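All protein chains but one are shown at their positions in the complex.
Presenting chain A:
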Amino acid sequence: MNWLSRNIDAVLELTGYHLVIALLPVLFGLVISIPLGWVANRWPVARAILVPVAGIMYTIPSLVLFLILPPLLGTRVLDEINVIIALTIYTVALLVRSVADALAAVPPHVIAAADAMGYRPVRRFFGVELPLAVPVLVAGLRVATVSNISLTSVAAILGVPQLGSLFTDGFAVENYDEIVVAIILIFLLAMVFDGLLLLAGRLLTPWARAGRAVGAAK
């Protein structure tokens, strides 16, 4: 592991790029998929279009999307923006059905209770329906985060600098240390952010634990 101590600065810099490329799409994806999921839940026609389109987008392999976007957007192949947009598309594709289904699963009596308490639709959405969708959202976000962190490394083939660059570089010069360090780092980053999301999900849904505690006491 001498290699790591000699190259720590470069590795840290690549880690920074890696996290920006992998995690910005999670944020963008969340912000985009909530209104889309709401629309899909509200209008069956929108659902009939959005859900299959999301499925199709999710089916397109990452390397394909990384390369089809540049001519569509007028960017260069090695611009990281292509990767960020591609991963945002995957995140939205993954979350949109989850959001729609989670919103559909909110029991009608809960909505009726919120209405009776005087909640207006917008406040009811953010105060009642969306919080109830948190467990499903977090499950989707965890899958998206882990897969984005891993998929980002594929962009090394196109020359976009991030931790995956250590794979292509290590392959060119047959440096095992470089490759192993990058595999371990990417794996650990995925585990850490997966754990953080799990924790955030628990903190955001205190009622889930309260319900379990009552169930256990019976």
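Note that a contact is a pair of C-beta atoms (placed from the backbone, for glycine too) under 8 Å apart; a residue touches a chain by one contact, two chains touch by 3 or more; residues count from 1.
In the analysis below, contacts and distances are computed from a predicted model.
Enquirer: Going by UniProt, what is the name of the one chain that was not included in the view, given "Tryptophan synthase beta chain", "Putative zinc finger protein", "Binding-protein-dependent transport systems inner membrane component" or "Acyl-CoA dehydrogenase"?
Expert: Missing chain, UniProt protein name: "Binding-protein-dependent transport systems inner membrane component".
Enquirer: Using the document's definition of touch, tell me which of A:I34, A:L130 or A:A156 contacts the absent chain.
Expert: A:A156
Enquirer: From the listed residues A:L4, A:V20, A:A46 or A:V180, report the one that touches the chain absent from this view.
Expert: Within the whole complex, the residue contacting the unshown chain is A:V180.
Enquirer: Have a look at A:T15, A:S147 or A:T205 and name the one touching the chain we're not showing.
Expert: Checking the options A:T15, A:S147 or A:T205, the one contacting the hidden chain is A:S147.
Enquirer: Give me the chain A residues in contact with the hidden chain, please.
Expert: Residues 44, 51, 55-56, 58-64, 67-68, 70-71, 77, 94, 98, 101-102, 104-105, 135-136, 139-140, 143, 146-147, 149-150, 153-154, 156-158, 163-164, 166-168, 170-171, 174, 176, 179-180, 182-183, 186-187, 190-191, 194 of chain A touch the chain that is not shown.
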